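One chain of protein is taken out of this complex; the other chains stay put.
And now, chain A:
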Amino acid sequence: MDGSSPHVRLANDVAVHLAHLGPDAAARAVADHLRAFWDPRMRAALLAHLAAGGDGLDPVALRAAELLDPAAVP
């Protein structure tokens, strides 16, 4: 357990398992995954974390968070 908040831990888990796709494709795949399976409040929390600096986020997860459309998240 890395002590990070759930949305950071879960986003990192997805990112690590899709990292083999390469940075750009992996980031897109992670973003797609989060759109398909995450409740909007979790995506909002991730975006808020990103806005606060994204501490603890895997680089692929961080890039994926950037790809999420803030307007689509309440």
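Throughout what follows, contacts are C-beta pairs under 8 Å (C-beta built on N, C-alpha and C of every residue); 3 or more make two chains touch, one makes a residue touch a chain; residues count from 1.
To be clear about the criterion, contacts and distances are computed from a predicted model.
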Of the listed "Formate dehydrogenase subunit alpha", "Gpi18-like mannosyltransferase", "ABC transporter ATP-binding protein" or "Fimbrial assembly protein", the name UniProt assigns to the chain that isn't shown is "Formate dehydrogenase subunit alpha"
Those residues of chain A that touch the unshown chain are 1-2, 6, 9-10, 13-14, 16-17, 19-20, 33, 36-42
